[in-house]
Each structure stands twice: as structure tokens, then as C-alpha cells.
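Report on one structure; see the data block that follows.
All protein chains but one are shown at their positions in the complex.
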């Protein structure tokens, strides 16, 4: 049977070794989520060709995983233009540039881990000293930001804060390269997580220190409004996803969207919402190119990253 | 076969009609998630008996659904002590006290909905005029908050803002009763959603208006630190869940936790993380009573709400 | 806000205690899967009013759970007309009429359970002696069936075999009542599971004993062809679901279908396929009343069972 008909279901020829790039070109015809993976590659190609402003949105567990290193590569090489994420991503990216996270397993005994001072995220382990290190960086950092606030007379925005923090991170981190390459990292819930607890500790003695949550909307809105085209790669759900698609209402919707999620749409969650729902909201254009790939981003985005960098 | 052995699998006797309360008492022995539902009831009973400070955490799609009316009942009757949620919940609760959301279906044509000016959340429809109404409330409200900021010399916190907004909402809304009953509503991503876009519009002409994201940490931390016991009912994931369990690190963890989620734990997401993972982090005590019920909260929490109010 | 508009999203009024019947009548307006649960109730009411032949299809884990007792009630009271299931259901129903299954937990140590001779199905435990009992029943039973085969000169069909076995089961089992009430139990994979292994043992010394897999198609087809209307309640997926919808092709499709599943449709699995897909196949009529409720059947069907028996 011929392989060449674009409308036929056809699996991969596995008789010879192929590159990821070749895999991604052929996988569309296997059906089901393989088709969606193949479509995602096509949409990424189009958004690059079209010089769209590319938003990369991800939840913090993605940064807990090795995808953080992939994000750093993409930001270093200016393959994305805007990042929208949870504050955990920023914390963990910073920590990892000093101390690695460790590989564990999903079914470890959490009470025993707790006794040993090891925190678990799925099958990833984060010993407490990582957070000790974070505290040691953040407290003097907040002091510096506080002084900046006092000098300027206005509270810092989350994206400025992250850019400043990026200069303290190692060269393997995405916030370092985001700062270097002036790629904004937006974080609509900056006081969640360890970061939030650290602001609480800092404020014990510095009541007037603050972060203006509203201060980033102007900057983010301008990017959206000044872009000729926008596209988004959205890994997971939560506030990172919602913020990314929500702000694109200002330009009547994204032109391109690739969602990667493990969530279904039956519970009305943002994580599970498919691109088509976003069209009703003007978050996606009526004729936008879009796809949702169902699967864990640690696998799916490790593949798609090669499409983003134009791998052969 | 006798029904009375606590260790035996035994289904419901459906020969006579029973109340939800009776259903919840018996369902534990059916196995699988029915067991977890039954355990959730037992844990809710315990946290109430123990006078734990009860955190209710939910994502905004829960407020899009009819659960919003259940939340309002719980807050009105002081059956919960703290709410942590996404800003969409606050927006939608306010809107609904004026104009209802409508029942649609999951497979509606979103391009057609868009042409008609109707936004879709799963099978729930929100015509654009709901957001027109929101804008009409929020712009003068921000002006009022801005004046308050100027008088006091400091930016408002998200929870204060929501309490003020609650006084403008109808009596069927949870923010109204939260304001009335001084039950704080925390919202760690206050500038997400329509709310965030409205702050952007307001700031066009009022550059100095702001919301201090860090301002709530003290208030939230104090609740956690001053409680003899804490328990949480957590519907869905996202920043609402993460913030709820995260702040309880300050007291070495929640004493009680009931999670309701549709997410699995295989992708390391916060939505899918089970209570045991939280123990490694000191977000849950080592010996905490906890359970995760897998299922859509519109069904699961509609049942559990009867346990919360002590239904027979 | 009024509750009465059928198009509005409205949660339950939890201020007073209600029965399951009342819950099911109101739950539709809560949105998301609650809506689907409410629709399922309406469809069940219609298929009963319409005197449709009702197929009940379930996977064997449902029989492992307490739902087995609910099934027995429904069959005893002739509230279903045909059962299509996996052979595990038949085995476990038989075992349970003698020895109960036990409540365990999902995270038990399986190596330790193995050492103790306890088998696990999710959070349900089945000590090895249950299978010892099954063997003691099945070996003489096969001998009896073998003799019947020799007398009649033809191999027995799966449904006849199960009806014969039903006469050996206790009065709390569905196969007992199915035999009594002449409700056929079809099992398209009769040699799977312990049952299959027992046929292997029996055939060591009785090579000519057999079960004609094709022998049930006539009986099943006639039910389908002679029914004025057909409806199906389908819990889970697998061969039980596929067989139920597949045979209805003979009459150009079911008139009514209620699916309950935890599976999504993204992988093309039968478990995840929604009713609409069945329409393309003539497995469901183009204008069939149908719904899929996403959730664990131990909760969802424990509720729906009250609709099936006409609970108030």
C-alpha cells in the first residue's frame, strides 16, 4: 500500500533509524494523538514562518522536570518571545542553577521522605536545602528590590522582579536568558509558593515593601496589541494558561495555539478546555490554527522542542 | 450475607428511597471512588467536630457551575472559615447575582457562539452582556478603591478588595456573605481574567492605582498560625489549591484534607497531586486525615455539601 | 434569583435534606457532569416509559465492587432485560454469594499481599481461598456441562452456561436471579480470567469438552431484532460495551444509551468513545437519546440505580 496519500492512516516505517525531525514529519498519519502531535508541528512551523510573537506558557511542574533545560535553550536562542508561568517555575529555575533536583519515584513513602527533609513532586525530589538556598538568595534580593522601590517611589512589577532575579541565576536557567535577551516572564500569582512565604518573612520587618500586581498588565497588553500575529504554546493549565489566552482577547484572539494537556474537557476546567472553546471568548481567532495534544508534556514537549528549534 | 462487617464490600440497598445523608453513610463499602467519597464524609465530620479552621479552595469553573450557590450557602451559614480561589470565581459570583449563566452543551459550535457574542465554559454559556455588566461595576469600583488608596497612602490587598466588592453583590453570592460574615476570600492571582483586563483599562488614566500582591500574606499567615487545627476542602487544582496547602507549611501542615479532582498524578501537576505528596512538604501533617475523591466536583461536591451542613 | 428557568445554571438548595430521587431531579442545572447525570436520569425514565428492551453492560471491576449487589436487585426486580459483561463478573458474583470481598486501599504493598495470598483490585481485596472455592464449584460444574454436551451432541453456549451456573449461586447474586427470571447474561470472552484457566484444567482429562463461542449470536440477535425499542446502560468499556452497541447494528442502532466512563475519547478507545461516535456506525440511531456521564460508576451508578428503580 502506498504511503503517499495524505488522507490515509499509515504508521511509521521503523525499519531504519530516523531523527526526531523525521519522526515528527511522519507521525501525523498514525491517527489519534499522534495526529495531533503532527499537527502541532505544522502549527509551530507556521507561527515561526509568520513571525508571530510566540508565547510560551507552562505550569511550575514543567520547570520541576527537565523541561526547564529545554525552556532555557529556547529562551537563550530567542525562539520564544514571552513567558507566562507560575511562580514555582521561577523559584525552581533559580534553585536548579545552583543545586539539581533528583529523580525519585511516584510511590515513595512520603512520611519517610518528610522525616528526611525531602520534598516530592511526582517522581522528582527536592531536598530541603534547596529551599534553604532560595531563602538565602531571596531575603537580600527583596532588600535590594525594596530599596529600588524606595528610590523610585513605586512598587516593582512581577516581571521586573523576575528580570532582576534572572541576573542572579546561573547560565543554565531560563530566567537568566530571559533577563539577558529581554524576554519578559509574566507571573500572575507572584505571591504563591515559597516566594510568597518569603515575602511574608521579609515584610515582618519591612511593612511597606510590596509588589504591584496590576503593574504588569500594561506591559503585557502592549505586547499583545503591537504584535502583527500571536501564537501560543501552552503546556498544562492553571493561571499560566488562562492569562495567556485571556490577554489575547485584546487583539481578538491568538492566531496560532498549541495546547498540551493531560486534562479532559468534561469538568469545565481551564486545563481541559480545548482551543475551540477559546474561540467563543475571542481568545483565539475564529480561523486560528490550533490543536490540543493530549499527553504528558515531559514527552510531548521534549519532542515538540525540536520542531521549535527547526530540527531536521 | 450480613451487611454489618466494616471490612466487607457491600453495595447500597436500593429497595427503599434514602436521603443524601443516608447515601453518604453507606457508600463507603461499595469500593473504588465510592469508598473515597465515604471517607471524605468521615473526614469532614471530624474536622467539624474538632473545630478546625476550614479552608475551602476551588477553581473558577466551580463558580461558573451551580456550585456557586452551594458555596454561598456554606459561607452564609459560616460553615467554612477561609476561601482561596481564582479571580474568575469572584467575577462570576458578582455577575451571577445580577444575571444568570445559561446551560448549553459541550459540543456547541464555538465560531457560531462567537458570532452571537456568547462565551462558553464547558457546557455553560456566558453572553457578553455579563461582562458588560462587570465592566460597569468594576470601573467605578476601582475609582472608589483608588480613592481609598490615596486616603490611606497604601495599596489595597486582594482580600480587602474582594470584601469591598462583596458589599456590592447580591445576597445570593458568596462574596456578599463573605463580606458580611468576615470570612476572608484570598485570591493569589487577582489580575488574571476579566478583572486583570479591567485594571489595565482603569490604569490607562490612573497610573498610580495598584494592588499589593504581598499584602495578604500576613493576614493569611496569621489565620494559619493562630488556628488550633486546620482542614481544607480542595476542589480542583491550580493556584487556589497550591496556595491553600502551601501556606499551611507555616504550621507544619493541615490536620485534615479532602481533595476532589479529575486529574491523575502521573504528570506531576498540582491538580493531580494526592494528599500523601503534601506530607513530604509539611503541607499536610504526617498523621493527617486525608483523602482524594476522583471525580467532577459538580457531582461530588454537590453530595459532600450535605455532609458539610450536617445533613441527615 | 428564580430557580425555575430551565436554561439557567443553578446549584442545589442544600438547606434541607433531600432524597436521592430529589437530588437527581435537580442536579441537571449545576452544569458540567452534573448536567450529564441529570440527563442520564431523564433518558432512563424515557427508556422505561417506552418499554425499551434494556441492556445493562458492565466490566468485571463493577462486579468486584458493591455495584454487584445493585445489579442483583435490578435483575431480581426485572428492571433490566439483558446483561452483557466480562466473565470476571460471573466468577466474582458466584464467589461473593459464598464469601465476601474485602475493603483495602489503593496503596497497599502488593508484594506483601502476594506473600499473604491476597489479590487486589484497586482498593478491593480477594483472598486466594475465594478462588479455591471457585475451583471447587467449577470443576464438577464443567463435568455436568460436559455430560450435557455429550447427551445433546452439541457444545453449550456461554449464556446457557451462565444460566446453569446461576442455579448454583446464592440469592444475593445477579446470576441467580438472571437464571430465575430468564434474563440472559452474555459474555463474549468466556475463557478469559479464572474461568478460562479452569476450562484449561478441566480439559486436561476431557479433551472434547468445549464452549461454542458462536452459539450465542443467534439468541442475542433475536432479542435485538424482536425489540420495538432498545436502550443500554453501559458502565465502563471493553468487550462488554463493544458487544452491546455492536449487536444493535442489526436494528440500525439503539434508541437510548447512557454511558458511564472515566475514559476520554482522545485515544480512540472503546471505553472513551462517546455516544455520537456510535451514530456513525448505526450502533445508535441518528436521533437516539443519549448521554455520557464521566465518572466512576461506583458513585454514578449507585445514584442512577435509584432512577432505574423509579425512586422518589
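Per-chain residue numbering starts at 1, and chain names A, B and C are given in the order in which the chains are listed.
The working rule: a residue touches a chain if its C-beta (ideal position, glycine included) is under 8 Å from a C-beta of that chain, and two chains touch if they have at least 3 such contacts.
Please read all numbers here as calculations on a predicted model, not as lab measurements.
Novice: Give the residue, chosen from C:56, C:124 or C:232, that touches the chain omitted from the document.
Specialist: With C:56, C:124 or C:232 as choices, the missing chain is touched by C:124.
Novice: Counting contacts across the full complex, list the positions on subunit A that touch the omitted chain.
Specialist: 1, 5-15, 17-21, 23, 27-35, 37, 61, 64-70, 73, 96-97, 100-103, 107, 122-124, 170, 172, 262, 276, 294-296, 298-300, 302-303, 305-306, 309, 311-312
Novice: Touching the missing chain, which residues of subunit C?
Specialist: So the residues of subunit C touching the unseen chain are 59-61, 64-65, 86, 88, 106, 110-111, 113-114, 118-124, 154-155, 158, 188-194, 196-197, 199-200, 203, 208-218, 221, 236-239, 242-243, 246-247, 249-250, 262-273, 276-282, 286, 296-298.
Novice: Spell out, residue by residue, where the missing chain touches subunit B.
Specialist: Within subunit B, the residues touching the omitted chain are 31-33, 36, 107, 264, 266-268, 294.
Rule of thumb we're sticking to: only the chains that are shown with their structure count from here on.
Novice: I want to confirm something about subunit A and subunit C. Since they are copies of the same sequence, is their interface symmetric in residue numbering (over half shared, so same) or not (under half, so different)?
Specialist: Shared-number fraction above one half, so same.
Novice: Compute per-chain Cα centres, compare each with the mean of all protein Cα atoms, and return the closest chain.
Specialist: Per-chain C-alpha centroids ranked by distance to the global centroid put B first.
Novice: From the C-alpha centre of subunit B to that of subunit C, how far is it in Å?
Specialist: Going by mean C-alpha positions, subunit B sits 36 Å from subunit C.
Novice: Please report how many Å separate the Cα centroid of subunit A from that of subunit C, as a whole number.
Specialist: 43
Novice: Would you mind listing the residues of subunit B that make contact with two or more other chains?
Specialist: 61, 64-65, 122-124, 262, 276, 296, 298
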